[in-house]
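Right after this comes subunit A.
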Amino acid sequence: MLDPLALAVALPLLGALLVTMLPGWSRTLGMLTALATTGVALWLTVTVWSGEGLRSDLGGWGVPLGIGLRADGLAAALVAMANLVALAISINATGYFGAAESSRKFWPLWLLLWTALNGLFLAADLFNLYVMLELLGLSAAALGALTGTREAAEANLRYLLVGLLGSMTYLLGVALLYTAYGVLDLELVAEALTPGPVAWSALALMIGGLLLKSALFPLHFWLPPAHANAPAPVSAALSALVVKAAVYLVLRLWLDLFDGIATLPAAMLLGLLGAGAVLWGSWRALRAERLKLLAAYSTVAQIGYLFLFLPLLTAAPDGDTRERLLTALVLLALTHGFAKAGFFLAAGLVQKSTGHDRIRELGGAAQSLPAATFTIGLAGVALIGLPPSGTFFAKWVLVGQAIALGQWWWALVAMAGTLLAAAYVFRVLARAFNREPTPKCFLTDPRTEIPALLLAALSALAVGLAAQPIAVLLGAGV
Partner candidate 1 sequence: MSSSNPQALLIPLLLAAIGALLFWAFWSGLTGHEGERLAALALERVPESGASNPVTSVLLNFRAYDTLLELAVLLAALLGIWSLGPAAAPYQRASLLLDSLVGWVVPMLIIAGGYLLWIGGQAPGGAFQAGALLGAAGVTLALSGRPNAGLPGEAWLRVLAALGTLVFALIGLTLMGVGLGFLTYPPALAKALILTIETGATLSIGATLAAAFLGGRPRAKRNAEP
Partner candidate 2 sequence: MNPLLLGFDILLSTTLLGLALAALTSREPRRGVILFIAFGLLLALVWARLRAPDLALAEAAIGAGLAGALMLSAARRAARRR
């Protein structure tokens, strides 16, 4: 009678509590929790993949009285990605923070963040989503400030405040929906929702609040400083997972809750902002002086790509086209999750061993840190979208469908973004490879490099080739 949905949330929570109580054991208990949670997440994904979607009613009251959890293909795909990345980050953190004082601060907050991530992906209740958003925002801001520098504290305070503004706005949308429909379960509200002032206001408030949290251009101002100043494993989690959770919610609400309310012009507006994000984020990444800042701006751009899909999804007729677009979107989100996490972990190692992360002075990093450089290269392949990365397939579908649906301008944006991404990735690699002697040893710090390398390899090689199973997963349990 074990319920993988509840376990995916309860296990990391339990781990966080134990680590809080027994700080001396935080590394061991934290790793055990990470392994167990990832195991449950994969079990959950396989269950969804092999057949029916999962749903459970907590408390046994059923909707509308109780709160439900559910996993369809979309949720399961993101849970699998998030938990694999989180496991790699955990392994990295055992080395990065070591047994130092900072390790005691990291683990409980990190496991609470993990709880919030799984809770968000699996939630089926509008108010429960609010609680999860706050748990995510508070723990992420606290984690981001763990470097202890003034810049980190300043950037993460801004992140915290912006996040609170976003979640309050979201909550007013939920209050309006409750006023009109008297239920909080996502599916029940979706069934009852009809076009009108309530639906439009709720759409604007909820999506608007979440856009702030997903850092869509021009609301991205808080992201680069917060992500670039956090400790490397935390940067990886923030960029790869936390922002993605907000984007996932936008998508979930857009497709499930506001289906039929969200009009094409609204989607066009979001697509336009996405285009702005792709161009501006890539441009700033190209001009960035520091490796972690480059990665953070590249996240702004990659978030933009995800929003380019919205006008296409809204315009596409139900059925095949829509499914292909959704698969491509998920492929892009997963690839970016793996790639950016790997990139940040490798950048953290570069910073730790050279004492800085200024791109101009990276000279010879390939010689001293071959595995980290290789990781950045592989992640770069995925960020640019070279075959066989998932990004390549995703952009292929994006460009093809944009032309087929008569919205060719998105194709231009995607291509321009790809060129800019190639430029900023090669700029780093060119700096890293500019010295002669060959490296003595491929790995320098296995606990950082192996997880980073695996993540990058997953992003560049495996996710793209797994497009077919991912499509099956997304089709399952709808």
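Methods note: contacts are C-beta pairs under 8 Å (C-beta built on N, C-alpha and C of every residue); 3 or more make two chains touch, one makes a residue touch a chain; residues count from 1.
On the choice of candidates, all candidates are chains of the complex that A comes from, given by their letters.
In this text, all values refer to a predicted model and were calculated from it rather than measured experimentally.
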* Asked: Of the numbered candidates 1 or 2, which one touches subunit A within this complex?
  -> 1
* Asked: Taking the complex as given, what residues does subunit A use to touch candidate 1?
  -> 1-3, 6-7, 10, 13-14, 16-18, 20-25, 56-61, 64-67, 105, 108-109, 112, 115, 119, 125, 127-128, 131-132, 134-135, 138-139, 141-142, 145-146, 153, 172, 176, 178-184, 192, 196-198, 200-202, 204
